[in-house]
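Only a single protein chain was left out; the remaining protein chains are all shown in position.
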Amino acid sequence: MQATPPTDCPLLKVSGVSKSFGHVSVLRDVDFELAAGEAHILAGENGAGKSTLIKILAGVHTDYQGRLAIEGHEVRFRDPSEAVEHGVAVIHQELSLIGPMSIADNLFLGRPQTSCGFVRDGRQRELAREWLRELDIDADPSTPVEALAISTQQRLEIAKALSLDAKILVMDEPTSSLNAHEVEKLFKLIDELRAAGVGIIYISHKMDEIERIADRVTVLRDGRRVASAPASEAPAEKIIEWMVGREVEQQFSATARSPSEPRLEVSEFSVPSPSGPGLAVDAVSLSVRRGEVVGVGGLQGSGASELLLGLFGATAGCRGRVAVDGQPVEVRSPRQAIRQGLALLTADRKTSGLVLPMSITANTTLASLPAFSMAGWLRPRRELVAAERHSEALRLRAASLDMPVGALSGGNQQKVALAKWLETAPRVLLLDEPTRGVDVGAKREIYELIDRWAEAGMAILLISTEMPELLALSDRIVVLHRGRIITTLDRAEASAETVLAAAMGSEALTPTAAIDA
Amino acid sequence: MPDQSPHKLVATAKAVLLSPVGRAVLALGLVLLVGVAFNADGAFFKTGTHRDALRQMSVYGMLACGMTLVITTGGIDLAVGSVLALVAVCSATMAIHWEWSAWLVVPLSVLIGAACGLGSGVVTAWLRVQPFIATLAMMVFARGLAKQLAGGMKVSTAVPQADGTYQYVDVPSLYRAIDARLLGGHVSTVTLVFLACAAVAYLVLSRHRLGREFYAIGGNAEAARLSGVPVVRSTVWAYVLSGALAGVAGLCQASQEQQGDPEAGAGYELTAIAMVVIGGTSLMGGRGGMGLTLLGVLTIGYLDKILSINAVPSATRLMLTGVIIVAAVLTQKRGRY
Amino acid sequence: MPDQSPHKLVATAKAVLLSPVGRAVLALGLVLLVGVAFNADGAFFKTGTHRDALRQMSVYGMLACGMTLVITTGGIDLAVGSVLALVAVCSATMAIHWEWSAWLVVPLSVLIGAACGLGSGVVTAWLRVQPFIATLAMMVFARGLAKQLAGGMKVSTAVPQADGTYQYVDVPSLYRAIDARLLGGHVSTVTLVFLACAAVAYLVLSRHRLGREFYAIGGNAEAARLSGVPVVRSTVWAYVLSGALAGVAGLCQASQEQQGDPEAGAGYELTAIAMVVIGGTSLMGGRGGMGLTLLGVLTIGYLDKILSINAVPSATRLMLTGVIIVAAVLTQKRGRY
Partner (left out) sequence: SGSQSDSAATGGAEPKWTIAMSQCNLGEPWRAQMNADLKRAAAEHPEIRLVFNNAENDTLKQRSQIEEFVSAGVDLIMVCPKEAQPLTEPIAKAYRSGIPVVVIDRQVLGDDFTTFIGADNVAIGREAGRWIASHAKPDARIVELKGLMTSVPAQDRHAGFREGLGDVGEVIFEADMQWLEPQARKEMDSALARFDEIDVVFAHNDPGAHGAYLAAKAAGRAEGMLFVGIDALSHEGIAYVNQGLLDATFEYPTGGTVAIETALKILAGEEVPKNIELGTSTHAQAKYEDE
């Protein structure tokens, strides 16, 4: 035990950390240092081991080799609460909120405000309200968390970590569901924390975010540290090269497309609100042509996700007309939708996208089982071939295709969800945040794939909170505001500013407001 | 806008009826309606019938209180019926054979129950055996122990002597007190004991930090752990409390039977679980509450009583029970979100 | 690198032992070891003992097969014991009293079981009542119906006549055939029936589209629905299959008892669930498989047999069962995927 730490000793020092799951080695001899007041980016491809390193730091994984030291004192956490006691707060990649419990209870989980062991609900609500205000969350502290949109949940997760008053704040892809406005709000908070001497570890696959906040960058590849440099010596291209081991062109521009006849036609389509009376989507009409990518812009609560779910037959009580390839279709269940050639990649892979305990192969073929069975009997060989094909095309990183999807890294899970829908060879592809949590290399591959699918004649309806992605991929962007289409922008008109302005409801700013597909 | 208020009222009424509590009340209402319709020549309208109905459901109710805590964590406690028997045997030995004072017998009974719960809790939370198996093991173990301690017979006021004869002793005053009626004979003491248990369970579940942790563990154990909830310790507590409440139930059972029967409480765990679930609490954990359980206890308790006062033959009774249970919960959809 | 191979072997062995199947084998191994140690003067080493052990676990095993399917969907089927009794009564009535041919009795028995399963399935999947409650209702209903049909006594070869006397008829050849031994007397027919049931369940679960859908529903019902899985229909199928297998079990039970006892199978559901769970399948659904259940059936079946041949007194037997169950699954950590 050192009495006083040497003054130059870093806030956090990770030395020689290794970790394996069974005989799969995930981290090998990793060193990492974090200084007070520093925003330190941890980058790497999907499955590189970033979250694993973070989980060691958070006291989640306790069996690892190597050492951790905080302010010169060696620590070895046995559970997450010990990490919190040592001033480490973590926002995990997978949300760790308790769905049925209220916002206030979630905020104070593990350290409730009590007197004689009894929870002081009034006090908790009061404190919660302050944190909600801080993060611009417009919700009552007694609302159950599961009723919140994912983006709100993610911001709540941030509030929860901030409220711990930590010395070390770790954020594992905290913005994967946030829109530009919300991200900017977070960065302001990060700046304040940095100024207050908090050390921040930030994991992200978004290069613009990295450029915006990085003081220092460390890159992992295949569980090894390949580089660590001050931000000034690590431009985006360099980081990507470290990550991938080769050069990847970052800027993506879609091939010029020539959309032909309408494939998906929607008129006067309304979707009831999931939370009470009223409509989440109000008489929306739009059409997507063969080979066209139509982006759907809008802020949280605009109803974009509901529109996609409604079109896919996942919500009861929708009204309106839908036609595919000129044929009116009646879609009253996802099953019917799939038969009509629709596919929906949902925004939340964990709750509605994947069956976590099932294997990669089984998830891949789940939506197209008829094609993989004869008289109901499955054909495992064929399934395997299909899974292998997608895994190669999407560069899936997994120890084996028999592995349960739940054991994959976040980005790789997303790839499996995509693979499932590709396997159905859809005519109309509905994508809700298709690259959430996906690394740059893979993201680029997905962009190229989307491009190729469009070229092959699919009609694609795309939701993305990542503005560059939305702008780069979409031939047109319809912007929703409170369930109505407020404007439609073509490629030339669309820019971050025009989309955002429309999303906030300012019709006046957009000259083409009246034009509709 | 005064013309809106009836509309609003209807909406409110609808919301209440569709809420979990509203649905549980509906289920109970349906059962009581059956009672009114088949009132066994007016027997259903006598206060004594209700006093007895409440007394009869009390022991099950105590088990259901503990079960609610465990189910909230996403677990299950199959051992409660056997723990009841074990405590009944032990308390009878202490109170009848050894003539110990109530000040010793009551706390020790609760403690024995809690110790069994501790066993189940440690095996399930710490050794990570599935709760179903861990408590099933405790269920057979406690039953065996009860039989062993009772020496294969009931522990009653006929105390076997060394020479093979029996000496008859008095029923201990503790037992008489528990089996008495209070408030002018209108309420059985065990009913009040049950209400006290329900109050304790309510306070723990809805007002205490521990209860909050039960919900968190049942809602998402991994997230709870990440948030610093001492998952193992809190889970163990849920089983300890369930065991302690089964201990209280065992004491009440022995008092009413005036003996400790090692075969007592067989199958009670299923009834207790059914009471919790029929209230609307999901076995998945993380949702529900004591209010719902109270309604569930009343629903099953009254169903049983109504069939009994009408002297419905057992085959018919079983069939009717099945049908009425389904009818009663039909409005309760499995919670999606 | 030849010097690595022993190291590799150890690693492989370790991986196998830590896999779910490996752990289930360990549990079974432990129980068999107890059998070797307490072999009841060598009775454990006689082939007949094993033939009998396998016969005795067969009826439970059939129920466990159906239970595995239901549990995979995240459900539970408490009705199997009662359905067994109902089918036992019906089959005895058809085969003994009405002297119907096996070609009618066998399919009808399976159908009656399947119909009960259909009832449970529709109530739980379509009307969305929690499986615990839906099948509990079916459990009491089927028991009541069995008693009603049997008229309060066993349906046996003593056939009551109009004048109050009894006429004795022969045990039907179907029953004799099911209760016979095959392969030179070394295997009971019911054991083969059980194996056939296990094979069917295995094929459905691991090779058929339906089984894949069961896993998907149990693993994440919402994701399954959004992937086009007909969640309601597939879930109903799980209960129908469980009911049908309980029907087979009822027929086998009646054949072995040479009568239809309306009280048969009481509590068998718990044993069947325990067999599934002790194999390592989680009650959460979405995981596990028939191989594990087979190991679970053997583990519980042999445990019972070993205690029986050693004539362990019932109190001790219960306590030992509890301890050995925990010891046997101690290595099984709760599955995190």
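When the chains are written out, they are named A, B and C in that same order, and each has its own residue count from 1.
Quick note on the criterion: a residue touches a chain if its C-beta (ideal position, glycine included) is under 8 Å from a C-beta of that chain, and two chains touch if they have at least 3 such contacts.
Please read these numbers as outputs of a predicted model, since none were measured by experiment.
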Please provide the labels of all shown chains that the missing chain touches. B, C
Given B:156, B:191 or B:242, the correct residue touching the omitted chain is B:156
By the document's definition of touch, the residue of C:40, C:102, C:118 or C:232 touching the omitted chain is C:40
For a quick check of understanding: of B:276, B:309 or B:328, which residue touches the chain that isn't displayed? B:309
Where does subunit B touch the missing chain, residue by residue? 40-41, 43, 46, 48-49, 52, 55-56, 59, 147, 150, 152-154, 156-158, 168, 253, 256-259, 261-264, 266, 308-314, 316-317
Residue numbers in subunit C that touch the chain omitted from display: 40-41, 43, 46, 48-49, 52, 56, 147, 152-154, 156-158, 160, 166, 168, 179, 181, 253, 256-258, 261, 263-264, 266, 304-305, 308-309, 311, 313-314
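Please note the rule applied: only the chains that are shown with their structure count from here on.
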Report the inter-chain centroid distance for subunit A and subunit C in whole angstrom, where each centroid is the mean of the CA atoms. 44
Here the gap between subunit B and subunit C, centre to centre from mean Cα coordinates and rounded to Å, is 29
Shared-contact residues (touching 2 or more other chains) in subunit B: 222
Going through subunit A residue by residue, note those that touch at least 2 other chains and give them in order. none
Can you list the residues on subunit B that touch subunit C in the complex? 78, 123, 127-130, 132-134, 136-145, 147-148, 152, 222, 267, 270, 273-274, 277-278, 282-283, 314-323, 325-326, 329-330, 332-334, 336
Counting only contacts in the complex, subunit C reaches subunit A at residues 11, 15, 18, 207-210, 212-213, 215-216, 219-220, 222-230, 286-287, 335-337
For subunit A, which residues count as touching subunit B in their complex? 58, 60, 79-81, 84, 90, 92, 95-101, 105-106, 109-112, 114, 117-119, 146-147, 160
